[in-house]
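For reference, the structure I am asking about is given below.
Missing here: one protein chain of the complex. Every other protein chain is in place.
Here is subunit A:
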C-alpha cells in the first residue's frame, strides 16, 4: 500500500479529506458541547441549591 497515493485520492484529495475532516469535526463537536454543558449545568445547580439552602 502506497501512502502518498492513498492521501492523493486520485487527485480528489481536497474534496475527499475535506469531507472526512468536516465529518470528524461535527462528530467531535456534538460530543464536546453536551459534555461541556454538563459541567456548566452541574456547577450552576450546585450554586442554585446552595442559595436555596441559605434563604431557607
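The rule we apply is simple: a residue touches a chain if its C-beta (ideal position, glycine included) is under 8 Å from a C-beta of that chain, and two chains touch if they have at least 3 such contacts; residues count from 1.
We take it that contacts and distances are computed from a predicted model.
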According to its UniProt record, what is the protein name of the omitted chain, chosen from "Caffeine dehydrogenase subunit alpha", "Heme exporter protein C", "Accessory gene regulator protein AgrB" or "Branched-chain amino acid ABC transporter permease"?
"Heme exporter protein C"
In subunit A, positions touching the absent partner:
1, 6, 9-12, 15-16, 18-20, 22-23, 26-27, 29-31, 33-35, 37-38, 41-42, 45-46, 48-49
